[in-house]
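Please read through the structure below; I'll follow up with questions.
Of the protein chains in this complex, one is absent; all others appear in place.
Letters are used for the chains, namely A, B and C, taken in the order the chains are written, and counting of residues starts over at 1 for each.
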Amino acid sequence: MANLTLVQAINLALIQEMEEDDRIILLGEDVGKNGGVFRVTEGLWQRFGGDRVVDSPLAESGILGTSIGLAMAGLRPIPEIQFEGFLGPAYDQICTHAARMRTRTRGAYTVPLTIRVPVGGGIHAPELHSDSPETIYTHTPGLKVVMPASPYDAKGLLISAIRDPDPVIFFEPKRIYRAFREEVPEDEYTIPIGEARVVQEGEQITMVSWGASVIQCMNAIENCNHSVELIDLRTIAPMDMQAIEQSVKKTGRCVVVHEAPKTLGLGAEIASRIMEHCFLHLEAPVQRVAGFDTIMPYYKLELDYMPDAARITKAVEEVSAY
Amino acid sequence: MANLTLVQAINLALIQEMEEDDRIILLGEDVGKNGGVFRVTEGLWQRFGGDRVVDSPLAESGILGTSIGLAMAGLRPIPEIQFEGFLGPAYDQICTHAARMRTRTRGAYTVPLTIRVPVGGGIHAPELHSDSPETIYTHTPGLKVVMPASPYDAKGLLISAIRDPDPVIFFEPKRIYRAFREEVPEDEYTIPIGEARVVQEGEQITMVSWGASVIQCMNAIENCNHSVELIDLRTIAPMDMQAIEQSVKKTGRCVVVHEAPKTLGLGAEIASRIMEHCFLHLEAPVQRVAGFDTIMPYYKLELDYMPDAARITKAVEEVSAY
Amino acid sequence: MPIKKALNISIEHVSILDENGKFDEKLGKNLIPDEDVVRLYEHIILCRHLDEVAFKLQRSGRMGTYPENRGQEATSVGAVYALEGKDWLVPCYRENAGLYLRGLPIEYVLLHWMGDERGNQIPEDLHITPIAIPIGTQMLHATGLAWASKYRGDGGISCTFFGDGATSEGDFHEAANFASNLDLPVIFLCQNNGWAISVPSSIQSSAPTFAQRGVAYGMHSVQCDGNDLFAMVKVVREAAERARKENRPTFIEAITYRLGDHTTADDARRYRDADTVEAWTKKDPLIRLRKYLDDRKLWDDKREKAALANAKEAVSAAVKRAEEIEPPKTEAMFNSMYETLHDELILQRETMRTSSIGQNPSEIDPAVSLHAQDTTD
Partner (left out) sequence: MPIKKALNISIEHVSILDENGKFDEKLGKNLIPDEDVVRLYEHIILCRHLDEVAFKLQRSGRMGTYPENRGQEATSVGAVYALEGKDWLVPCYRENAGLYLRGLPIEYVLLHWMGDERGNQIPEDLHITPIAIPIGTQMLHATGLAWASKYRGDGGISCTFFGDGATSEGDFHEAANFASNLDLPVIFLCQNNGWAISVPSSIQSSAPTFAQRGVAYGMHSVQCDGNDLFAMVKVVREAAERARKENRPTFIEAITYRLGDHTTADDARRYRDADTVEAWTKKDPLIRLRKYLDDRKLWDDKREKAALANAKEAVSAAVKRAEEIEPPKTEAMFNSMYETLHDELILQRETMRTSSIGQNPSEIDPAVSLHAQDTTD
């Protein structure tokens, strides 16, 4: 057991998996000698050498497309996209090839890769360094999308992602890369993809979130007079609807919290499914506390954009008074 | 008045706007001498010359990025992306630049362009020629997304899109390019972006759809014992929530129909908003009759994938029996 | 020297069996044994016949859009002949002739264009990736596959095929740049057939050659006559050696011509004149190969007839196999989405519904529609 930050937990998972499986190759911009701009791959180039930890040319489609080729040949590439805002050039390779290769070839070719991407706002970063694009990839069949909210989960989920036979986008909430530490077992362990975590049980309101917003939810709950059940989705695609359904059937009320814009943010899918599955149990409309339908503003206004404890608390109070 | 197909209505709108406004330049693959692979730009190269109707190199990011530059300089480019499946390489320019330029520069620069893209399945086309990516662009603040379901609307909406000061994606449902004709006025007219059309009034169930699926809805309604109110969204972003709300508050029941995959398809947003706005009026959970959460299959199975009258009818019956 | 030369570069053009059937003995010597020339000629006859049949299948509604290879067969056939079985072929859609030579059963390609994913279920040992629809994207896969070969040290290389149009896509640039800078064994084989649908190659590049695209990456680059089987074998063999021995990529511009329409959905008469097509018809690889064989008494009309009869038999057997395959089951579109399907997908497959009430028919039971009654008043 060690007391680790999220960055350290990911780093540890990478080291352990790379020790076990020499089919794993890391590639991306600055992942080598520099250890990544967030130091997530720190020490790996020194440990595993330049054949396995590769500084690539500055080209995201190239990183992803090449990774697809590596994966089709049976290796286990782990490409890093430096910031979520630079997924754009890789979008086409992800959606037209990584997501489709298995079904296009009826299983003759598969693309087992793990795409690591720091995500989300709150760190005073420049433009396009603070977005939350999970909708784009959740709407794309053939992918899995994961986002841990704690160091413990990060290690277990990343190991699952790496071992998964299908392409996984592993979103790393950069706001909590170093925000807190947690006990993380030295040994390898996995957390199944597709299983949510009940962070805290409650009776009156279900709250669903993922990534760094989970921390905002915990802050809101702390100063709240209602009994809130907080679910950390952990995996965004496929979604653990069972966990949500079970909780909402108990509470009858739900608040979903996310950073992405409201319109067609994941909250829309969660709310719709809750309506479909729990209609007769609902006491109030599911509430979405989300980013606004604006471009994520530059950092002077980013905290006005992002859901915080105050906005969450208000929604909780309103939904329970409904 | 002339009796036109959707292709002809678009062609006419392009001609009339180009006659009026010499800031308009068409560009794209095969839009010139060949008149586009669907003949939408037929005769335009011959009429307006190679300076205004330009066959570009085969590069979608290039087409979009160059169009953004043209638009920033005050021209009115109308790029064509040959099929929706090839929007991928243009995604980054659309989302990181076209959608952001106005707000990034607080209005100093704007990007008035109209991106024409044939969309959807049902024509036995090859892979990546049959998708429905409206979610991707509706979730991206800064864009407008339009999809006509008839020749009349196509002309009026396209003219509005061209004159709009912000970037508009104009999706053309290729399945109904030539499926039927309609009276279309010779003169120019506009249909406002953001206004839905009540195709048919009804009392018991609201049905919301757009593009080629509207035709499937009409087929379903024809053989249906319930009084269905059919709303053709026409504009996907921004959505005409007022029209939907008004209808659902009357009927209490709603079925949304679309070709895109269910998960985070636009149906999710519509269902969520209905729950938010009409909770106390809802008699049954909003139903989504959508594409499955699979890759759009090759054409032997495409009709199994797409919502048809039978699936819609079933949903109508079920939702009314609820 | 305040103005000095930073770089000096030249690119060669290779031709061995020219359009008049003139053969360069020096360059062509021992390049292809006689019996192989005969075999490859017969193979092209078969592919040409297949194109005819496929065209008719499409016209009679038995197949969807189909892209003819007619006139370009020497390019892919020469390339594949020069490669080894362990080398990856990473095609676009206009190199069927080469894929068949490698051993891909004809019905796979037919099934693909018949709208059936089983056409892409390529047997593993063939080292062929599926036909790539989005232009330019597959070259990056070739780069990755070559990287894997190098990483494993299995001696394999990759050869990726693409058109003149495809070189305009950013992915081409990134693939070539990765291959060169990471020292990967890739052959970039550009089939410059003059057209990208209706757009002439001069819009894709206004430079004197496409071969100079490779110069950007410091990559060995060469131009050749793509309708010349011998030139193709020579340049690809040299490129393969460069890849295998030095892990260095090569860019090859093979100049050829698309004699047919772009696909069956196209009508080339709309945008190009018959004279040019006519002129290129004379440069057909089959014509000059036949002359080569005739000159050497390796061929005669009887053998030609026999070859055509064989081709007809092979093609009609393949068509039969493609058409007689049982229709795909609807559930097939779900089953290979992931190795393990998630609950929602299983539910959709089992119910063939996305509407929640339909997925849970118990909800339609009037007994549970209490709520509905509660609120209507």
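We take it that contacts are C-beta pairs under 8 Å (C-beta built on N, C-alpha and C of every residue); 3 or more make two chains touch, one makes a residue touch a chain.
Everything numeric here is computed off the predicted structure, so don't read it as measured data.
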- Residue among C:A97, C:L111, C:A146 or C:I203 that touches the chain left out of view: C:I203
- Residues on chain B facing the left-out chain by the touch rule are 25, 51, 54, 56-57, 59, 61-62, 64-75, 77, 89, 92-93, 96-97, 101-110, 141-142, 144, 165-166, 194, 238-239, 241-242, 273, 276-277, 279-280
- Query: Which residues does chain A use to touch the chain missing from this display?
  - Reply: 29-30, 32-35, 37, 55-62, 85-86, 88-89, 124-129, 252, 255, 262-263, 280-285, 287-295, 297-302, 304-305, 307, 311, 314-315, 318-319, 321-322
- Item | Contact footprint on chain C, counting only the chain that is left out | 2-16, 18, 24, 27, 168-174, 177, 180-181, 183, 202-209, 211-219, 223, 231, 371, 374-375
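To be clear about the criterion, only the chains that are shown with their structure count from here on.
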- Message: Which category does the touching pattern between chains fall into here: line, ring, star, complete, or other?
- Response: complete
- Farthest chain (mean CA position) relative to chain A: C
- Query: What is the distance, in whole Å, between the centres of chain B and chain C, each centre taken as the mean of its C-alpha atoms?
  - Reply: 33
- Query: Taking each residue of chain B in turn, which ones touch at least two of the other chains?
  - Reply: 61, 85, 88-89, 127-128, 263, 282, 284-285, 287-288, 293-295
- Could you list the positions in chain C whose residues touch two or more of the other chains? 117, 134, 170-171, 332-333, 337, 344-345, 356-357, 371
